[in-house]
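The full complex has more chains than appear here; those shown keep their coordinates.
So that you can tell them apart, the chains are marked A, B and C in the order they are listed, and the count of residues begins at 1 in each.
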């Protein structure tokens, strides 16, 4: 089984009002050394397969077709193989 | 004149489907039928309406999951064959996700959901969805959305404007497209656009909410009337040939 | 198999019972009922069922003094999840208001969202389709950042849930007072329509009929939510916080459509939504009402987390779940309806004779209790607490507080009034709510919201009202004023007030001064309801609304239902045309006790609540209705916070003609 951690972020050219609002919030709390705040999505999921290539394919396709909007967003992900935990077999 | 048959898609999270049905059938006296998202064929329809609502709870991105419903393949076929499709609010978001319209609808710049009347200027009075409007006419139509900021890359924007495919633009009651009139931060105050063929309209405002005079505003009728008239013209031409 | 491996249940002792919020006498009563020491799961069941929130033990005796009958009432108060009122055309209205104060103090977004979800379920569990939502909110003063944080997130929570669920939020009210600083009040109201004869009942019947759980899977959310709501918010309760309940409006929309469809099949014998105390409350109340019992198998309940014990499954308050009793042999017909909406529907037990609910986990009996002994109106304790007139009353009614010089510059005082958060426009809030979905909303600006009913000429007029400052200064008259104000608002739209629901938010009932406020306010509400012939159809009591040492102001929120037989006869509040004459109905006695004007000038909430003569008020309202019916007037607006000055300003702001003003005659 593989554990995927996916990051989906808005292309830098696109206005990120949430990032702007958070940056403004941090400054008003005194953290003036902070800048360039950008907010994106962090997605975790498990892929039940033994082959890393298969897991890679599934996650890549999921990102391209659903999890990210190619018009506006970029994505990246990491894959970590996880031994099938005892409980899951129960 | 024969009644126009409207097919109104229903996703699990749609909540404006009944409003569209009521406007088209009870107010405008046409035929309306619900089409469940799990069906694979639209059946006998003249117009497809993708109504507002939260098709899949709109988690991830508005319309992201709805796009993969079985019915959407037949909608793409219908649109590619020139059939008129109107995507309202969440429907507009689904049309961009499925690629029938360019660009995307992102979170409002205010980061808040907004429900109020806005004013839109008719930029293209000759379109199939605006033939009942005068050029430059200003319509008062309500909006209700949290992700309605229209965004597209520079090239797409240039073509939309150049080819006259921006149909509605947010304006002041006097008709000026200024930042103060923009409720969500959309590029160029864009409120509604057409595809290349001119048969697919996506708009964020809800015309179906401005049809019944009892609720105090019927400007929205014009969008549907234009569509209905386009069939009358089409029909007479058809009979003549 | 997800049996709770290895977690042996704690030994049940008297201390453990007290830790569960039960009193010594209550624990003795349980020993007597069961004739033995309760199991851990049984202790959990008794503690949530006998919590204030579920049993109303400290309030039911007083609530019974309210008028609860009327020829329009199809269902008496307390019989079902919500009141049911006949409005003609073969239709009935189900409506109710409920509080979600404590969860919102801890997590405002989810607390408010699940409050909306819960009240909507109370309506559609009766077979009615919700058509309008309202909310009544109270926060600390806006100079406090915590109050701003709570306001922002409560409003976003209500909006995100209601907008996604697809019911318009059409009205409500918001007040800001220092007493609500740590304990905001979040009361959500829902109004639904059902064809008479198509309603569903919250009852179990028919030995052998399957019991089904439908909707979301069960997790550990909100365990002890029921008892948690019955405790003051303190450091200690912070640490014992249940894991937060999270709302899923999308699943709720599926649950609504599937539930209404399932009820229409005719195979649903009984149905109840799972609110506080989840599976326990629904199974016990349905069994007690049907005088039957149930065998429940918790290992059949679809769970979201592993290793959940019988105790946790019985007490879980996961959202968006319903309990159904289905006609034997038609389980699949009902299951098919839910599956079409992508929702699981699982048989978890069967109805049996004998009135006892027996809970099994992997074949082992974890609980076996008589349902009747647990429920409100059955064996749940009923207390009447002692009362004492509060000492603060002498001080606040000190006449010296009321004499201070007339303002030199009335204009600046007038502007201060219009700018005060209690009076100023709340557009920033209600523009975040979809008030138009379902295209039934005729008007939201004015004294009450008007929502038409398609297929008829009728419309409903809806509002929530309570000036808690008046109730603080004079609980009895304040209670009367809350009802009178709600009725006036409905009358100003041309509608007849026909029934109310209420959400009674008070402090700790074991404090005699708080209980005096409670008894007096309920007495006042009763007197006004009798005067206006608007019976109480049901509602909610929320005690323990306190932060720091002091209770919040006594806040009995009234939700009023009015009926407009012809929607075209609707009256507006804004002026119509220049040249129209303006009249003031009723006598102006210059009462400034508890007024916003007094607070602006002296910074105090003092004096006595304004005068109110109920019979005079009734005749005044009937006169106003007659003027409207006879089309003799152009607009009607009620005078409330800010007095005549603010009422005139509002009528100008809402006028049909831009920048309307007024001049003296």
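The rule is simple: contacts are C-beta pairs under 8 Å (C-beta built on N, C-alpha and C of every residue); 3 or more make two chains touch, one makes a residue touch a chain.
On a predicted model such as this, the values are computed, not experimentally measured, just so you know.
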item: Whole assembly, copy number of each distinct chain; value: A x2, B x1, C x1
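The rule we apply is simple: only the chains that are shown with their structure count from here on.
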item: Approximate Å spacing (C-alpha centroids) for the pair subunit A, subunit B; value: 32
item: Centroid spacing, where centroids are CA-atom means, of subunit B and subunit C in whole angstrom; value: 37
item: Separation of subunit A from subunit C, taking each centre as the mean of its C-alpha atoms, in whole Å; value: 40
item: Where subunit C touches two or more other chains at once, by residue number; value: none
item: Touching residues on subunit B, where the partner in the complex is subunit C; value: 12-13, 15-16, 18-19, 22-23, 26, 52-54, 56-59, 112-116, 142, 144, 146, 206, 208-209, 211-212, 214-216
item: Residues of subunit C defined as touching subunit B within the complex; value: 156, 159-160, 163-166, 248-251, 253-254, 341-342, 431-439, 441-443, 452, 454, 567-568
item: Subunit A partner contacts - residues on subunit B that touch it in the complex; value: 60-61, 64-65, 68, 96-97, 102-104, 106-111, 151-153, 185
